[in-house]
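Report on one structure; see the data block that follows.
Removed: one protein chain of the complex. Kept in place: all other protein chains.
Right after this comes subunit A.
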Amino acid sequence: MISTGRHMITRRHIMSAISGGVFVIAASLSPQMATAQETVKFGVSLPITGDMAEYGSFIRNGIELAIEQANADGGVDGKKIELVVEDSRSDPREAVLVAERFVANDEILLEIGDFTSSASMAAAPVYEAAGMAQIAPTASHPDYSGLGNNMVRVMAMQQAESQFLARWAAQDMGKAKIATIYVNNDWGVQANAAFVEEAKAQGVEVLTEEGITPGEKDFAAVVTKIKNMEPDAVFIAAQYAEMGAILGQSRRARLQTQFFNSGAPQSPELLELAGSAAEGIAAAALYFADNTDPVSRAFTEAYVAKHDVKPNLFAALGYDAGLIAVTGARAAGGERSAVAPAIFKLSGFQGATGGFDYTVSRDPVKAYARTTVRDGAWVMFD
């Protein structure tokens, strides 16, 4: 067993060394670098490889769209914005190493990332010590924004979404016995704890709370167990890859109940993965593709024009993080330490995931829409 562990570490090191090398080469070969003299650099720390790479690529698409639009609109003080993307694999240890490289590079003005709360929070002290703004598109852990004066939260706090779902289940649907499944990481534990706390406060009996390993795809045992407990509803805190697998395997195990999800609302991928097993699930959405709000709609149209697929929440949050970064950079006059204070003076910010006011709170409060899946499409729940 000991030797097995050692080999895993070896392999991981080799993998990260190789992927790190690839990105350094890619960055030095990028055409903008060779041609444009006057640039402003934004560091981007995201999972480009590993289990969470797909989320990283959506966020990156969103950021890139915002930066392209900003560059077309004059960049920052007439300088083009250039992204320096590094792969953290959303591994907290890697995220710290990426942070150290970014702060050591004088050309980098601010940072956008990481994907998971765990990775963002691990890297936060490095950015804070260097006075560099860390703009986290997806960190929803309650502790994140309190880690320093340079931590910028884009996502609403997970707690608010979980409480919204718990009240929906208990008050509006009258569910009395609920089981929960959550991904065992900082985000999932928080999402589950907030749901369970609110559900219990509403008088709901919580039958079991099942943690699953990130990246796990075998849920036959856990859904069979939950089926035998005969719940009125099941709350699942998981992104679409796990969520799709849980729904498919629940259907196979004949677990028929009302599913609530946090982590995959509005995701077209979930519909592909789960097919008809996704019908009727309940989810709270921050971003939805059919939103008629002008900023949100403009984002959706630009994204579809560029990528030919509808964006999801991750791409939308990446876009909003990009917008906030540009606003901060334009107001900072090239000073690293001036970026975050400039962002926190923002009031009436409008993004693809709604509007909010950093002057009121550094934890954006956003409105949720009740959504569900009907006939293979995300629609409003009525």
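Assume contacts are C-beta pairs under 8 Å (C-beta built on N, C-alpha and C of every residue); 3 or more make two chains touch, one makes a residue touch a chain; residues count from 1.
The working rule: contacts and distances are computed from a predicted model.
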| item | value |
| --- | --- |
| "Fumarate reductase iron-sulfur subunit", "ANTAR domain-containing protein", "Na(+)/H(+) antiporter subunit C" or "Branched-chain amino acid transport system permease protein" - which is the UniProt name of the missing chain | "Branched-chain amino acid transport system permease protein" |
| Options A:Thr213, A:Gln256, A:Ser337 or A:Thr359, residue touching the unrepresented chain | A:Thr213 |
| Option from A:Arg101, A:Lys177, A:Lys225 or A:Arg362 whose C-beta touches the chain left out | A:Lys225 |
| Contact with the hidden chain (one of A:Ser45, A:Ser140, A:Gln158 or A:Gln249) | A:Gln249 |
| Chain not shown, touching residues in subunit A | 1, 4, 7-8, 10-11, 14-15, 18-19, 48-51, 53-54, 56-57, 181, 184, 208-213, 215-218, 220-222, 224-225, 241, 244-245, 248-249, 251-254, 269, 272-277 |
